[in-house]
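The complex appears here minus one protein chain, its other protein chains still in place.
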Amino acid sequence: MSTNIFFERKGPFLLNKLFSSISVGKKIKIFDIKPLDEANTNDLTFLDSTNYIEAAKYTKALFCLTTERLKDYLPKKCKAIIVKSVLFELCNVTRKFYPNADIDNLDQSLKTPKRKFPTVKFGNNVLVGKNCKIGKNTLIGNYSIIEQNVLIGENCVIGSHVVLKNSQIENNVVIQDGCKIGLKGFGFIPLNNKNLRFPHIGKVILKNNSEIGSNCTIDRGSIGDTIIGKNTFLDNQVHVAHNVKIGDNCMIAGQVGFAGSSIIGNNVSIGGQAGVSGHLKIGNNVKIGGGSGVVNNLPDGSIVMGYPAVPLKEFLRKSKK
Amino acid sequence: MSTNIFFERKGPFLLNKLFSSISVGKKIKIFDIKPLDEANTNDLTFLDSTNYIEAAKYTKALFCLTTERLKDYLPKKCKAIIVKSVLFELCNVTRKFYPNADIDNLDQSLKTPKRKFPTVKFGNNVLVGKNCKIGKNTLIGNYSIIEQNVLIGENCVIGSHVVLKNSQIENNVVIQDGCKIGLKGFGFIPLNNKNLRFPHIGKVILKNNSEIGSNCTIDRGSIGDTIIGKNTFLDNQVHVAHNVKIGDNCMIAGQVGFAGSSIIGNNVSIGGQAGVSGHLKIGNNVKIGGGSGVVNNLPDGSIVMGYPAVPLKEFLRKSKK
Partner (left out) sequence: MSTNIFFERKGPFLLNKLFSSISVGKKIKIFDIKPLDEANTNDLTFLDSTNYIEAAKYTKALFCLTTERLKDYLPKKCKAIIVKSVLFELCNVTRKFYPNADIDNLDQSLKTPKRKFPTVKFGNNVLVGKNCKIGKNTLIGNYSIIEQNVLIGENCVIGSHVVLKNSQIENNVVIQDGCKIGLKGFGFIPLNNKNLRFPHIGKVILKNNSEIGSNCTIDRGSIGDTIIGKNTFLDNQVHVAHNVKIGDNCMIAGQVGFAGSSIIGNNVSIGGQAGVSGHLKIGNNVKIGGGSGVVNNLPDGSIVMGYPAVPLKEFLRKSKK
């Protein structure tokens, strides 16, 4: 995520203007909000869980939102800005930089494409926004909507009634009918009477040769991206929440759901209706049985089943009881 | 539900004409079919489960379809009409009053809105039926369909490929792409070769500040309404069956399903892929873990997990075995 082509960024802001109630001294300009591994010296980053202490070690950011408990995981050159709720403060700051990313507004640039894409085959009544790029030999089905700045590679087959926004689609990607990709995710600070929506400034990346079944939903990242790896196939009605990263050559069967921010390795196969909780790390070559509920990290090569998912042998032993 | 703006009502009917095979005497005019708590003295009501004996005590209705077993829960002034199957008789009677509510017919009044809504922003190819009201600053996305008599408040953000029928949407409501809201539910009397469809004469109400994720389905009520409370957020691919009532400030994660007629309290959070069986009462401040299957009523403050869902401590104890 070098520059954000989907959302206009405000700023820079002086650090002490971002946090009126927190004393951070000095007149330092902050240009953007980024995850630990993507932040530069001019950016603000954040550390809200021990899951990310490895990334914290190597961050280039000089300022990091975090808690009293986590502050010692930061490198010396990175100053901790201690808060009670990292997510609440992060939400507020991100809303200052990106005031239009908490709701999916109407793309008013949408038009029926005419002569602009001579090498693309369009169905009827396709709408395409400004600044889209679509590679040669790509097909786009009827009543589908490609919003502004979306990039689509070559030889893609995109079905009907599809919505693509805030997304980068590589080559040879198949997206079946009814998919809604790149919408804002389910992220907010719960407040009585009016929740505070977390801005979603990330995008969705579908890598080469991936395939998405019909009526799937893939939300864009909040900060950071949602990624489907190369040659990974999703069956129908799969739900992929914000910031999930799925590796290469995976098979995800029908109605599987991924909660936010989990990272799935390569060559992973997941049976129908299984669920993966949020913020987990699933290794390479993992097999997850249909209907399982995964609530813990899984090392490479795990074969699990059940709710909560346990190693297959243990599941079979328990089932016999 | 004072008057039904979505379905034309026939009648009044004489009580003894409604039930040819049941002797109910007298020439009494019945004007409508209503649930126990909404019925007036001119309406017929019904009692088919001990879940509703509290509401039965206070009904104003003078006639009630019920069974031999339940008849004594009715107040003295309310005459029981004893039948073998309340639902079967109710279905037949409701079909007499509302002959067009068992199937979702084409709304032939749909048109592209022109000058009628100067304060609303429409995407491309939106269709709006007759008698709709849409509040100022509301956005409606591409290829969405707002059928006749639907009411939409101010500052709502409605996505693309959405269908809204038989619905009342309050202010500041967000509905993401692909949602189908207000369709008839999954209610019928099973009969070999040709099921008898139960009329769905209720509506869907989405209260202020609620949010519905992409590709959700929310069916309208059969008799009575389906309601999503204030500031309640639903993630993607959630299914809400007919007559479900969800309270305020709830968080419902992705792919959760609610069977018909359950009532959910306020401040309830439900993890991804959980299911709530039909005709249950879930209290306030309840937390239901992801993937759980709730098959019993839950008192206020419950924290449950598992299939069937049990208190969290019990679930953890069982999981360790």
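Here the chain labels run A and B in written order, and each chain numbers its own residues starting at 1.
Note that contacts are C-beta pairs under 8 Å (C-beta built on N, C-alpha and C of every residue); 3 or more make two chains touch, one makes a residue touch a chain.
In this text, all values refer to a predicted model and were calculated from it rather than measured experimentally.
Screening B:Pro35, B:Gly247, B:Gly275 or B:Gly289 for touch with the missing chain picks out B:Gly275. In the complete complex, the residue from A:Phe97, A:Phe233 or A:Phe258 that touches the missing chain is A:Phe233.
Contact residues of chain B toward the unshown chain are 103-108, 110, 125, 127, 143, 145, 161, 163, 178, 180, 183-184, 186, 188, 190, 192-195, 215, 217, 219, 237, 239, 241, 255, 257, 259, 273, 275, 277, 293, 295, 307-308, 318, 321. Residues 121, 123-125, 139, 141-143, 157, 159-161, 172, 174, 176-178, 209, 211, 213-215, 230-231, 233, 235-237, 249, 251, 253-255, 271-273, 290-291, 306-307, 319, 321 are the ones on chain A that touch the missing chain.
Rule of thumb we're sticking to: only the chains that are shown with their structure count from here on.
Look at where the CA atoms of chain A average out and do the same for chain B: the two points lie 33 Å apart.
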